[in-house]
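The complex appears here without one of its protein chains, the remainder shown in place.
By letter and in written order, the chains are A, B and C; residue numbering begins at 1 in each of them.
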Amino acid sequence: MTSIVATNQTILVVGGGISGMTAALEAAETGKQVVLVEKNPYLGGRTVQLYRYFPKMCHPTCGLEINLRRLKANPRIQVLTLAEVTGITGSKGAYSVSVKLKPRYVNTNCTACGECGKAVQTEIADAFNYNLGKIKAAYLPSSMAYPQRYVIDPSIIGTPDAERAKAACKYDAVNLDDQEEVISLNAGAIVWATGWQPYDASKIVYYGYDRFANVISNVEFERLADPHGPTGGRILRPSDGKEAKNIAFIQCAGSRDENHLRHCSRFCCMGSLKQTHYVQEKYGDAGKSTIYYIDIRAIDRFEDFYQKVKANPNVSFVKSKVARITEDKDGNPVCNGVDTEGYVRYANAHDLVVLALGMEPSVKGVEIPAEVMSDSSGFIMADPANAGIFGAGCATNALDVNRAVQSATAAALRAIQVVNKVARAEA
Amino acid sequence: MARKEYAFYPGCSSQKGASASNYLVSVESMCKTLDIKMTEIPDWNCCGASISYAEAGELPRHVMNARNFALAETNLPGQDIVATCAACWLGARESKERLEHSSGLMADTQTALKEAGLAIKVIPEVRHMVEVLIEDLGYDELKKPVKKPLQGMKFAGYVGCQTNRPFGIAGESFENPMYLDKLIETVGGEAVKYDQKVTCCGGALAFSEPEKAQGQIKDIIEAAYDGGAEMIVTPCPLCQANVEVYQGQINKRYGTKFDIPVLYYSQLMTLAYGGSAKDAGLNGNVVRARKLEEFAGK
Amino acid sequence: MSDLNQEMAERYKNNFLKEIEEQAEMGEWVKMCMQCGLCSGSCPTNFHSGWDHPPQEIFMLIRAGKREEVLNSEGMYMCTSCYNCYVRCPRKVPVTHVMHGIAEYAYRIGRAPKAQPTLHLSKTFWSNATKYGRVNEVQLTQSLYFKDGVGAGIKKGLEMKDVALGLVKAGRLNPLEALGMGHKCKDIKGIHAMLAKAEELEARNKAAKGKE
Partner (left out) sequence: MADTKTAAYICKGCEIDKRVDVSALVKTATKSGKMNLVREHDFLCSAEGVAMIQNDIDNEGVTHAAICACSRRAKTEAFNFPTIAMSRGNLREGVIWIRPDTEDARETTQEMAEDYVRMACAEVKAMQVPPGNQKTGTVKTLLVVGGGMSGMTSALEASKAGYKVVLVEKTGALGGWAGKLYRRVPTREPFKAPEDNGVADMVARIEADSNIKVYLNATIAKTDGAPGRFKVEIAIESGGIAQEDIGAIVQATGFSLYDANKLPEFGYGKTPNVVDQAGLEALAREAAAAGKPICRPFDGQPVKSVVFVQCAGQRDASGTHLQYCSGFCCNTSIKQAMYFKDANPDIDTVVLFTDLRTPGNGEDFYRAAQNKGVIFSKGVVSSVTPSGNACAVKFKDLILNEDTEAQADLVVLATGMVPNSGPDLDQLSEANRQAEGGDEAAKEQVVQLMSKSVLNLTYRQGPDMPQFKHGFNDSHFICFPYETRRTAIYTAGPVRRPMDILQAQEDATGAAMKAIQALENAGLGKAAHPRAGDLSFPTVRLEGCTQCKRCTVECPFGAIDEDEKRFPLFNESRCRRCGTCMGACPVRVISFENYSVNTVGSQIKAVDVPDEFSEKPRILILACENDAYPALDMAGMNRHEYDPYVRVIPIRCLGSVNTIWITDALNGGYDGVMLMGCKHGEEYQCHFVKGSELGRYRLSKVGDTLKGMNLETERVMDLEVAITDIATLPQKINDYAALIKSFPPSPFKGF
């Protein structure tokens, strides 16, 4: 049975992405007790699945390394992975929270030596790489994974493979009898930082995401460009493994659309501008990018970044929402539409089409097991009555990483305000 | 007593001797098998169809449909109106929505109806034959009466526009609706994959600007052939006519050798239910569906 | 310039957007367009000659007050009523209907392009449908063929001969209908009275708009 020390002066942070980690760390480094709950078997969330950040083109794992070091050095944070909050009762200053813990089948004895991974034969879809590749059913999600412990996929429990994993472990770290459990803990304040998910591309049927292999999403493209992704960083198109050198980026795939997401997701313009750098990086002048857009939303100093990309002769911009993607005889996706600046109709064949999918909250306001206010897109809104549950990061708005971290830092203070009040009362 | 009863709105094209008369024939046979009672709305009138947009004003168009509502409501109380023609269904449904959403429009409509001695209390539901089949009966029910599955026959399910947009069939996507393929499979046929399932046949432009429309029709038929289809199936009279009757002209214009039968789902079902070529109105097909005629003969 | 056109031009001075919003069915949606181009790209006829202005450009022209260009445009008559633009528009603008509405308005005030074949079909269809309450397909086709005079009619008739014959053979075209022996509604009088009233009311409503 997992035991957690938590009181009404404890801050519960739900979601271990960069927003959740930030909120937890800022609070803990201010001397507060924190419980950090993450549904994945590792911390870091979506940012660690990105190859680079705009506008610096630096690597998300760099920031993650620092945050993990802060975390390892801080005894005030208790981390629960494979955990989901299933219920919240009570009120500001005195919440009681139930958390469902899924079995990992690997205990803290694990040294990440990798023997179980070698022993297991079954391969499963690699979720970390958006299922673009396969991994063993006993795996470490990524080299940066924290906790640095293997995970055994439930699918092999009860099979000889599971026994192989157990037999391979010299440290008695594999526990096949691991059971799902629900624990309950106290918290004075809660920071809800469950982040975002890309809009379901298959719903934009005229782009054929689920019909055409060479129509992929912006998040998948990040994995293709990443040297530690399924293609070793080579931009190969799924249909035939051919190098994709002529790439189309379709903006507002789902966003700014009352049939899909009514809001603007803010990050996707910069995301695609960034991804044109990947094409340039891999193929130089042989790489061509075309961005189909309605408005390029490169806000504040990001404008510099936009201007630089615009100056690149290998990147072209078409002010047009692509109307339909078809496939030509060679399996090239063809973008059909009308360039609204002067009304030129086009049918452009590309090697690969990347949909700049919009952002929607992973857990919509109504699905949160507590009273929170949320907007029409399901993002958490600040409660004027100021209860003890605060949104952070992309659970509150479509934000880029930088703004998500600001939001999370603010959320940490709001939570601290509550527990400090509790402390003063209990003192 | 039939298990289902509806107020039938066949529409101008589905009348005897009209361009979709074979649709009517096959629908009647199909409904007979399925024990669906369709009572024609007495003295129903034309829906106006989309094409009348330029001449007909807003109100006159709605009034035409309103008259049918009133007639259905008074003569066949409590029954949904069922149309077999896409345009009729669309026109009537549009009018229903607009009238129900604008009290002003409704008031004017009533005033006009009074001139014909009619009035509307509640506008009945306006449904497409396909909705009745799928929602009120369901694929399983439709499968039961199948006596002669259309084994090994390849069809391109051509949904077209107006049975699909803007209303469409509940739960289906505008860009890739599956119900027609499911109907084909329900009667034992094979639904081929092709990318022109919802492409427009040119609609009324087939009359006014044939050269423009026929280009689109050509694309549709080509795709169907590429997909390996032997026949095309559709739920829409205008689609049926456009795709079928211009094949000769298209062959002239583009040097193609099109000769592909274009059928209604109701014709397939009638045959699968053991109906004769006549029951299925196969004689009404300009491009003869010989394979089906033989099949029906066996 | 027709009187009605004159009257409208003066009534709305240089505010063409307002004119369309008040006079054209669904015209109030024009302002909601964000110029993404999805409608233009989705239109099945957008590549045809004569498609001078796709929907989105029509909307922009209206906002820019380009009255002549819009009212004279052939664009609206390229519409096949396929509703692609309608279901895809990210602003939920009922593009198909707006285009129909503008077309109807242009025609009503006598500014629609002359001899526009689809416009002609529209007129013919409606008068045919409302004459007896139901469409008389033979007369419809005839009046279409003969729109450019007897000679052209015969020529077109010959072109279409095979098509027509095919339909006749298949029992889907009844020559007798030509003699007016087609389908008709019983209460034609009622229908005509009803439509007359509807037109009267509609005219009244439109006339009431835009008055200071």
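What to note about this one:
Criterion: a contact is a pair of C-beta atoms (placed from the backbone, for glycine too) under 8 Å apart; a residue touches a chain by one contact, two chains touch by 3 or more.
Not measured: the values here are computed from a predicted model.
Contacts of the undisplayed chain with visible chains (whole complex): A, C. From the options A:223, A:237 or A:256, the residue with contact to the chain not on display is A:256. Within the whole complex, the absent chain has one touching residue among A:4, A:82, A:144 or A:176, and that is A:144.
For the chain missing from the display, the contacting residue among A:5, A:182 or A:299 is A:299, taking the whole complex into account. Taking the complete complex into account, residues 15, 17, 31-32, 34-35, 57, 60-61, 63-64, 91 of chain C touch the chain not shown. Mapped onto chain A, the footprint of the missing chain covers residues 18, 25-26, 29-31, 47, 53, 56-67, 70, 72-75, 108-109, 111-113, 140, 143-144, 148, 170-171, 226-228, 256, 262-264, 266, 295-304, 307, 319, 340-343, 375-377, 381, 397-399, 401-403, 405-407, 409-410, 412-414, 416-417, 420-421, 424.
FYI, only the chains that are shown with their structure count from here on.
Put simply, the chain nearest the middle, going by average C-alpha positions, is B. Annotation: 50 Å between the Cα-based centres of chain A and chain C. Each chain gets a centre from the mean of its Cα atoms; for chain A and chain B, those two points are 46 Å apart. Averaged C-alpha coordinates put the centre of chain B at 23 Å from the centre of chain C.
Within chain B, contacts with two or more other chains are made by residues 174.
Annotation for chain A: residues 206 touch two or more other chains.
In the complex of the two chains, the chain A residues touching chain C come out as 206, 252, 256-260, 294, 319-324, 336-340, 343, 345. For chain A in complex with chain B, the touching residues are 205-206, 211, 326-327.
By the touch rule above, chain C contacts chain B in their complex via residues 25, 44-45, 48, 77-84, 86-88, 94, 96, 100-101, 103-104, 107-108, 112, 117-123, 125-127, 129-130, 133-135, 137, 141, 144, 159, 162-163, 166-167, 169-174, 177, 183, 185-187, 190-191, 193-199, 201-202, 205.
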